[in-house]
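Omission of a single protein chain aside, the complex is shown with its protein chains in their original locations.
For reference, chains read A, B and C in written order, and residue numbers begin at 1 within each chain.
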Amino acid sequence: MKQHFMPIISNQQVSSRYWHMVVDSSRLTSPIEPGQFFHIRCSQGSFPFLRRPFSIYRINESTIEFLYLVKGEGTQEMTHLQAGEMLDVVGPLGVGFSLDKSADTILLVARGVGIATLAALAQEAVEKNVKCAAILSARSKDDLLAADLLQGFGAEVYKVTEEDGTSDVANVEEIIRGILKRNKIDGIYTCGSRRLSRLSQNIANEYHIPGEIALEEHMGCAMGACFACVCDVKEDTGVKSVRVCLEGPVFSLEKVVLG
Amino acid sequence: MKQHFMPIISNQQVSSRYWHMVVDSSRLTSPIEPGQFFHIRCSQGSFPFLRRPFSIYRINESTIEFLYLVKGEGTQEMTHLQAGEMLDVVGPLGVGFSLDKSADTILLVARGVGIATLAALAQEAVEKNVKCAAILSARSKDDLLAADLLQGFGAEVYKVTEEDGTSDVANVEEIIRGILKRNKIDGIYTCGSRRLSRLSQNIANEYHIPGEIALEEHMGCAMGACFACVCDVKEDTGVKSVRVCLEGPVFSLEKVVLG
Amino acid sequence: MIAQLNTEIVIGSLKLKNPIMPASGAFGPEMKDAIDFNELGALVPKSITRLPQPGNRTPRVCETTAGMINSIGIQSKGLDYYMKYTIPEFAAYSAPLISSISADSVDEFAEMSEVIGNHPDVDALELNISCPNLKGNGEAFGMNAEVTESLIQAVKNVTDVPLIAKLTPNVTSIQDIALAAEAGGATALNVANTLLAMAIDTESRRPLIGNIMGGFSGPAVKPVIVRMIYQVSQVTNLPIIGCGGIMNGKDALEMIIAGASAVQVGTASFIYPTAMPDILEEIKDYMKRHAIYDINELVGSIQVD
Partner (left out) sequence: MIAQLNTEIVIGSLKLKNPIMPASGAFGPEMKDAIDFNELGALVPKSITRLPQPGNRTPRVCETTAGMINSIGIQSKGLDYYMKYTIPEFAAYSAPLISSISADSVDEFAEMSEVIGNHPDVDALELNISCPNLKGNGEAFGMNAEVTESLIQAVKNVTDVPLIAKLTPNVTSIQDIALAAEAGGATALNVANTLLAMAIDTESRRPLIGNIMGGFSGPAVKPVIVRMIYQVSQVTNLPIIGCGGIMNGKDALEMIIAGASAVQVGTASFIYPTAMPDILEEIKDYMKRHAIYDINELVGSIQVD
């Protein structure tokens, strides 16, 4: 939970609503895992006031990358950060994904910017020689980020959008069942949509496939102190409240209580 | 009292504590007079919140210039404004100096950044063929801004500083009395120091020379609405409260009540 | 056909062509060069006192993070000047004139209200009950429910114009004061005046305001005011005028959605002279975007579940 200043290498718009930032992480000593996040100051000035959480999109030798959706004031300000300036971050934070080296194929179900969280996992899968199938859902084709990146990793990518009328849950379910027929899926990972998370949870349940989900919650401290970011997970003893920033953001898909 | 966006041509440090800004004023339609000021947003962001008042240091064909002391948050932020960006100003505001064309010589008594307010008057004096003597007082020689500018206008410039041990009121008084001996002074103009204002007031009184003073007061609206910026002036009927932003910042040296 | 937007708000006998008006003390005739007064929902001059008074020592304003503190001290030319010059000056515009009154006692409020309220060009009175009650223990009238009720009642007895009680936010229960003002006969409630605040220059260890404390305004205070508007709207049916921290159309809408029928803009005009017309445009854009053609549909339209 240390604060770092990482030199910004580039910060560029990659589609109408998304931006991509590369920072020099060579001075970071702690290891970074897919699914972890940084708590980032979005501007060089004092406002917006609170930090914003962003997943690590790609982890490279001496750089890391973020992919972000321009949503409100914070992300708007972030687009003004320039190469050469320092990015003020706290992290890496939270618990990342667990990926079994012996897995044959994993399935990623990402909605919108959820892919920013799952992409690093796809990258790890490649490195571990685990195959990857991915469903990318978005409002429009313009929002289908990272499809090329994933394909570059050798992943089998399915794209669905509102624009094409292909993103309804029923259609996604059909695609998933097709994938399951053709592959031995050893893990389901999802991020970015409550509807698709429920679907993934049901399918994981039905097929007895372990799964994980990366959650988002509004955060205060992002270091486990304030209890702003809670969600519920099922335990043997009942439902337990956990902190997305500390015990998550990645949770067992089976155990998480989707509100 | 209109809001304008004026392109910044340059914004540079000119001494350890002072900066100088040139903006393109070609789209301003209202005439600008020495002694008037602009109410300026110091940053491109939303903070600091309130505008800050700055005198017009020089008035050129299609540009105007500001000379400012880096004092607190606002002026600190102002140093980050860059050529090419737009300066958000309201103005020109207030009542400027009156300078009688038929005057022979005028005397300027400026302390510190007060010269930023009097310089434009010296410029007008040149244009009107009025001679100018100026006493510039400052903490250090490094703070003695605009001496060269004034000399360029043909002014007779006297510099006094704490650094040289020459800036005490007694010494300034001596210099003034010397100037008065050698010249026909038709007006005394002062800005930037209460002590020197009192001195100027006394001398103007003694020699029956009309004079003017430019005052500073903390401002809210800078358009006469909020009564934040008041000071007192003597009237036939007693003391009257006036607004520095609207009825000033320039007042009759004789009438102003120096607290 | 493009549907017409209705931005008219009715507060008792007062018809506002739109819900945007200035906050007292942050508006003056000098601003006519910057904006068209006829396009405002109403005009609200600085609070007036019966006798001329000089106001407080300077500095009278200071900046704090996202806000400002002021302690002008109701510098005023007195009632006679107001009747002779101020009212005619504002009466020249088509927007209704709401006269803000400050006084030192209930009797003085009534006395002044009778004179001002019965002037044909005055359309409503705003009673600044946040000023200290010199006949009480010096606490503001609006800090005490009984005093608030009897004050409004006393004014109600001497004039028929709509009465807007401008509440102070420096209270334990704004609802109690709101109900008292309603019981006293207020037509509408202004929620609210400034928060009492203070700032110190650590270098000199002196207060940044000549009068030590002052009224806190600007975006910093908005979340407190929005809360109070919501609380007041839950307990009374009186129209609410929201005031405190509005910088843009979104801020104004937040107060309207919380329960305000109209809003006042103060500090924002110091920074953006055209804040008021700009805010109105932003509200209209929002209405179009959300296909809400009558502003009244937005008032108190907050969704809680």
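Everything that follows uses one rule, which is that contacts are C-beta pairs under 8 Å (C-beta built on N, C-alpha and C of every residue); 3 or more make two chains touch, one makes a residue touch a chain.
Remember, predicted model here, so these are calculated numbers, not experimental data.
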Neighbouring shown chains of the undisplayed chain, as defined at the top: A, C
Candidates A:Ala83, A:Cys226 or A:Val257 - the one touching the absent chain: A:Cys226
Residue numbers in chain A that touch the chain omitted from display: 1-3, 41, 46-51, 90, 217-231, 241, 246
Footprint left on chain C by the chain that the document does not show: 64-67, 69, 139, 143, 170-173, 195-200, 202, 204-207, 212-213, 216, 219-224, 226-227, 230, 245, 250, 253-254, 257-258, 286, 301-304
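By our rule, only the chains that are shown with their structure count from here on.
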Number of hops, chain A to chain C, where each hop joins two touching chains: 2
Farthest-lying chain, centroid of Cα atoms versus that of chain A: B
Chain A and chain C: spacing of chain centres that average the CA atoms, whole Å: 47
Euclidean distance of C-alpha centroids - chain B vs chain C, Å: 36
Distance from the mean Cα position of chain B to that of chain A, given in whole angstrom: 57
Multi-partner residues of chain B (each touching 2 or more other chains): 47
Junction residues of chain C - those touching two or more other chains: none
